[in-house]
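Inspection log for the structure reproduced underneath, given as structure tokens.
All protein chains of the complex are present and in place, except for one that has been dropped.
Chain IDs A, B and C follow the sequence of writing; residue 1 opens each chain.
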Amino acid sequence: MDYQALVDDVRSDVHAYRGSGKVASYIPALAQSDPHDFGIAIALADGTTYISGDGDTPFSIQSISYVFSLGLALHHVKSALWNHVGREPAGSPVNSIIQLEIEKGKPRNPLTSSGALVVCDQLIGKRGIEETCEELLAFLRERGDAADIAIDERIAMSESRAGAFNRSLAHFIAAFGNLRNAPEDVLSVYYRQCSIAMTCRQLARAALFLAFDGTDPAKGDVVCTPSRARRINALMLTSGHYDNSGDFAFRVGLPGKSSVSGGILAIVPRTGVVCVWSPGLNEAGTSLVGAVALERLVERTGWSIFV
Amino acid sequence: MDYQALVDDVRSDVHAYRGSGKVASYIPALAQSDPHDFGIAIALADGTTYISGDGDTPFSIQSISYVFSLGLALHHVKSALWNHVGREPAGSPVNSIIQLEIEKGKPRNPLTSSGALVVCDQLIGKRGIEETCEELLAFLRERGDAADIAIDERIAMSESRAGAFNRSLAHFIAAFGNLRNAPEDVLSVYYRQCSIAMTCRQLARAALFLAFDGTDPAKGDVVCTPSRARRINALMLTSGHYDNSGDFAFRVGLPGKSSVSGGILAIVPRTGVVCVWSPGLNEAGTSLVGAVALERLVERTGWSIFV
Amino acid sequence: MDYQALVDDVRSDVHAYRGSGKVASYIPALAQSDPHDFGIAIALADGTTYISGDGDTPFSIQSISYVFSLGLALHHVKSALWNHVGREPAGSPVNSIIQLEIEKGKPRNPLTSSGALVVCDQLIGKRGIEETCEELLAFLRERGDAADIAIDERIAMSESRAGAFNRSLAHFIAAFGNLRNAPEDVLSVYYRQCSIAMTCRQLARAALFLAFDGTDPAKGDVVCTPSRARRINALMLTSGHYDNSGDFAFRVGLPGKSSVSGGILAIVPRTGVVCVWSPGLNEAGTSLVGAVALERLVERTGWSIFV
Partner (left out) sequence: MDYQALVDDVRSDVHAYRGSGKVASYIPALAQSDPHDFGIAIALADGTTYISGDGDTPFSIQSISYVFSLGLALHHVKSALWNHVGREPAGSPVNSIIQLEIEKGKPRNPLTSSGALVVCDQLIGKRGIEETCEELLAFLRERGDAADIAIDERIAMSESRAGAFNRSLAHFIAAFGNLRNAPEDVLSVYYRQCSIAMTCRQLARAALFLAFDGTDPAKGDVVCTPSRARRINALMLTSGHYDNSGDFAFRVGLPGKSSVSGGILAIVPRTGVVCVWSPGLNEAGTSLVGAVALERLVERTGWSIFV
């Protein structure tokens, strides 16, 4: 397959949609994004990557980070994680706290905001905030093949200032005794993790182990067991796009994770990883143009896990 | 692969679990089931089937029927169906009506009770109750290669009598104007559809088109488009097991549909279909022994869609 | 005090508001009401009554009936009633079922639709539907001093046909085991009770015992104990106006009960009973003009229980 042609063609496919959707406005730093931006990257088994458009433009990865912090938390605390967070789809909007009350402070899954806070808390464990952030950065630099991946501190500050909802989530979870660390410490790691800046190319490269049963196929490193990689993919499929996960599975048919900054990571088992980015969001908070791009890509390639 | 050995081995694998779980008790006719019963069947591309245990014992298919009525409704009303029912996971227990109120009478997806009622309503359209049931039976007899598939009228009667919750769902949906037919007519089709008696062998055979992009590979019949088959699989993956769908994807990794009678249908794209049956349920209403059996089967075969 | 002048003055006070509010449209028979209609009546200790405007025009009493059926149910089953229904304010809109699920089929109080269904069920007990309705009618004729009070069967039919929401409530409560009779029997009594036609004058007269510690002051009959009368008043104060009860207490300061047909009954302890009627409703389902009229009446008389 001519992968460069593929990513260029998909970029052409979505040309008419550019500028659609609504840029996230809850934090000032994101509100300035341009909905006309569009990038796509594919990473393949041998580590080669192909990009089109703004595939080398860094953006704050926001909740795409949840996938990687989940991987690290499972490494550290293993299945004990599931005492603190479930693995069922949320079935409710991204900004809802209702379910968390009904289920007594145990988030539905690690790919929601509340679940990611619990994952952060477990990840911190008995370490400090800095050490926890450093481990995640080191992991992303190693897997993403890019030594300069860093936190965008301006975004992190903006998130922390504007983050009343996430702050209420953290204190609410703490009220049920489901945080080991002080809520402000957990939030500090959380906001910094969300503010890591990466490009489509780096993200696709970094997630490659998930498409190959836990092993980075280019470097040969065993990142996690096959079973854990499959399970992370399963969670992405059922819960990777807030309250749009069912629709994404229906239309695209690949495990994926959306971010409020407009990125979408999509795993193609045994083939590679695709990452798209375009800041305009649909009503459920997934990149509107990004989702269309992945739909077209799957039509062109037949890369659905459902056949 | 020696498929006979496979189903026999899986049956051995779960021997120690037989009798676990809790038989559904909300209708008298189901409450008499024996939790020690266990059946398994596999149907392959050429139409051959392998069974072990009680794989030829008929049971009321209950909500496994939703998969087939969904297929027929999509055939009749096409994408207009999505005006009446969504495609996101429910994220709430099988017996909850809360979300239906918050979302103004539009069920979350066609594989919940409320969604299946809406699908029934669309399926009835302007026809009578009898004709609607007959079409579904004819479809299952044809696809299941078994001319004697029929409604267990004793179960249907028992369901109707005991069905206060489903009756309240139907009237509640009607109160929001989302039913075209009288609630009692919709319930009549619904209870009869749930009471169709089939064996694991028949169910696996009947769903074979879903594993082969919409075409029955043994008979060569095009049952639906590839896209529709993939989409039905996607819905089964995200929503096929009530509030246990995330866990099933996590542990088994195949599109599937559970029933309160203890059946589980699982699609293995490009390979075949597995059906297991054992009446003891876990807390979320999925067959406890059945889910363990599918977990073992996937460990033995590597048949996960997530790698 | 010149009571005739009082009711005439209050009628003048609300002249500019006539026609405001929205007539209930969920049943065809109510949708034809004229929002310009306005009636008021006062009944005093000696049984004399004063009216102004349409105070002698009969209207279906709808949920004002709950007050009287509650009184009868307490007579029959006494405090055992509180095993089946609570006595806390609902804190949610009239058409919400959420709380009923969270509280497992036990309605919050007897003055909501769901609570009134449970009261009906207890009132039926082991008798038939007809006998139950007859008892309520006999009570209202005796207390209202009007032998011709009857059910408006046209309204009852219209309610039953259009009553999908109440039907779902009844089946939902039944699903939790909180009904002794068949839901359709309970609904039959319920719809007929709501369809009793009475005038403001008759309603004010009928409720007089509630203002005088359980004894009809004109006839001298002991209708209930002082304690029961006070408790019914307390329930009217906290829960008599759906999700508008707090506002009504705040503005008017009298125990009362609103109906979707635009009636409001208000108890003035040790003085008498006021009944107003005007079909246009505010957003919470209370008569808009009726509530203003009672506010003006209290300003003119100082009849608040809160001082």
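Note that in this section contacts are C-beta pairs under 8 Å (C-beta built on N, C-alpha and C of every residue); 3 or more make two chains touch, one makes a residue touch a chain.
For clarity, every value in this text was computed on a predicted model and none was experimentally measured.
Engineer: What shown chains does the left-out chain touch?
Structural biologist: Its contacts among the visible chains are A, C.
Engineer: Which candidate, C:Pro28, C:Gly91, C:Gly125 or C:Gly177, sits in contact with the chain we can't see?
Structural biologist: With C:Pro28, C:Gly91, C:Gly125 or C:Gly177 as choices, the missing chain is touched by C:Gly91.
Engineer: For review purposes, identify every residue of chain A that touches the missing chain, sorted by number.
Structural biologist: 96-98, 101-102, 164-165, 167-172, 174-175, 183
Engineer: List the residues of chain C that touch the chain left out of this view.
Structural biologist: Touching the missing chain: residues 86-92, 99, 108-109, 213, 226, 229-231, 233-235, 237-239, 243-247, 249-250, 253, 255, 269-270, 304-307.
Criterion: only the chains that are shown with their structure count from here on.
Engineer: Superposing the C-alpha atoms of chain B on chain C takes a rotation of how many degrees, nearest 5?
Structural biologist: Superposing the C-alpha atoms of chain B on chain C needs a rotation of 180 degrees.
Engineer: Could you say which chain's mean Cα position falls nearest to the mean Cα position of the entire protein shown?
Structural biologist: The chain sitting closest to the overall C-alpha centre is B.
Engineer: Can you check how far apart chain A and chain B are, centre to centre, with Cα atoms defining each centre and the answer in Å?
Structural biologist: 32
Engineer: Give, as an integer number of Å, the spacing between the C-alpha centres of chain C and chain B.
Structural biologist: Distance between chain centres: 47 Å.
Engineer: Scan chain B for residues touching two or more other chains and write them down.
Structural biologist: none
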